[in-house]
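After this line comes chain A, so read on.
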Amino acid sequence: MEKKIILIEDEEIVLNLLQKKLTLEGYDVSVARDGEDGLKKMKETKPDLVLLDIIMPKKGGFEVMEEMQKDETLKDIPIIVISNSGQPVEIDKAQKLGAKDWLIKTEFDPQEVLEKVKKQFSISG
Partner candidate 1 sequence: MNQELNQETVKKIMEAKGEVRGVTLKTDMEFILKEKGEEGLKKLEDELEKLGQLIKFHEIKTMDFYPIGLRAVSLLAIKKVFGFDDEKIKEIGLFATKTSLIIKLFVRYFLSVQRVFMKEAPRLWAKHYTVGELNTVELNEEKKYGIIRLKNINVHPIVCCYLEGYFCGILHLIIKSSRINSQESKCTFRGDEYHEYLLKWE
Partner candidate 2 sequence: MVIEKEEEKISTLLEDLTSLESYARDLFSFLPLPVCLASSIGIILEVNPAFENITGYNIEEIIGKPIEDILVKKEFEELAKETLEKGFVRAKELIIFTKEKKEIPTSVSTILRKSEEGEVIGYFVGLFDLSDIKKTEKDLKSAQIALLNMLEDVEEARGRAEEEKNKTVAIINNFTDGLLVFDPENKLSLVNPQAEKIFNIKQRDMINRSIQGLKTFPTVEPLALILFKEIKDIFRKEVQIKENLVIEVSSVPILRGEEKLGNLIILHDITREKLVEKMKTEFVSISAHQLRTPLSAIKWTIRMLLDGDLGAITLEQRDFLEKTYRSNEKMINLINSLLDVTRIEEGRYLYKPVLTEIEPICQFVIKSYEDEIKRKNITVDFKKPEKRIPKIVMDVEKIKLAIQNLLDNAIRYTPPGGKVTIVLKRGKKEVEFSIKDSGVGVPKDQQARIFTRFFRGANVMRMDTEGSGLGLYIVKNIIEAHGGKTRFESEEGKGTTFYFTLPIKEEFTEFLKEF
């Protein structure tokens, strides 16, 4: 079965690129443009992995992670956080809130994304 990934990102171009790349790789990708929408879709589809932007309108990444932790059905889903700047402060906080890995939006390239996604799937099985 295909792995389900939910992509929660407010910047359209990034969203499109990630979606395209992951889809080409064979994953089932659903998208949300903000945290609120993201949580809703998460509850519906129950993905295997969350790619979560931090800075978003309506609900930001940290809030989403906090809510996920409170939700029994969501708290175990692995999260890869997409950080705008890669500031250690941000990364640290994300990790504390349960993020397993991170991507730096301004630096990542498609290869790196695929590797990190594959890594998460290999860990979780």
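Just a few scattered comments:
The rule we apply is simple: contacts are C-beta pairs under 8 Å (C-beta built on N, C-alpha and C of every residue); 3 or more make two chains touch, one makes a residue touch a chain; residues count from 1.
Selection criteria: all candidates are chains of the complex that A comes from, given by their letters.
Here the structure is a predicted model, which is why all the values come from computation and not from measurement.
Only one option in 1 or 2 touches chain A in this complex, and it is number 2. On the chain A side of its complex with candidate 2, the touching residues are 11, 13-14, 17, 20-21, 24, 84-85, 105-110.
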